[in-house]
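One protein chain omitted, others in place.
Entry: subunit A
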Amino acid sequence: MWVYEKKLQYPVRVDTCNPALAAMILEQFGGADGELSAGIRYLTQRWHMPTNQAKGILTDIGTEELAHWEIIGTIVWKLVKDAKPEQIKGTPFEAHFVNHGKSPFPHNAAGYAWTATFIQSKEDPIADLHEDMAAEQKARATYEHLIRISDDPGVTDALRFLREREVVHFQRFGETLNIVQEYMDKKKYY
């Protein structure tokens, strides 16, 4: 189960009213390699993991990803909450606004809704951990693209923090893969 802690993982600072940037940040809210995909992917893969290290890391990184999803939603909200309709009109946030208002919603930057087809679970720990390592690299790459286009220093600071987390997660999944591989080799498990 989960218990909510009434705090963000990182103190998000947003310096501008910036609907155009908000629209791009949504990529990490509801995109294929975003935080929602990451959280649901890892938490979905836990049931068949063969070692305690793997069960632990999927539970704990999956949980951290949900905290990142909350950070992304907070960035989007803070970027648009004070925007007047005239400030939204003509920006890439306009199409989002006519459906969802200013509420964050899990679709990607191009407006494509989040779907479980973004993730996978194969009941095969080796395949799944490889997917997870690739997912972390893809999330890192997305953060780097976002950092390149961000014109809000506070948002850039939070994006850098989140990018760093993907690097740490990749490292931990790599260690987990080695542990699981060794375990399976010992068991001659096919």
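Assume a contact is a pair of C-beta atoms (placed from the backbone, for glycine too) under 8 Å apart; a residue touches a chain by one contact, two chains touch by 3 or more; residues count from 1.
Criterion: contacts and distances are computed from a predicted model.
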item: Omitted chain, identified by the protein name its UniProt record gives, among "Glycerol operon regulatory protein", "Fe-S cluster assembly protein SufD", "Multidrug ABC transporter ATP-binding protein" or "CotJB protein"; value: "CotJB protein"
item: Chain not shown: contacting residue from A:S37, A:T91 or A:T176; value: A:T176
item: Of A:V12, A:I25 or A:I119, the one touching the omitted chain in the full complex; value: A:V12
item: Sole contact to the chain not displayed, among A:A23, A:L43 or A:I61; value: A:I61
item: Footprint left on subunit A by the chain that the document does not show; value: 3-13, 52-53, 56-57, 60-61, 64, 70, 73-74, 77-78, 154, 168-169, 172, 175-176, 179
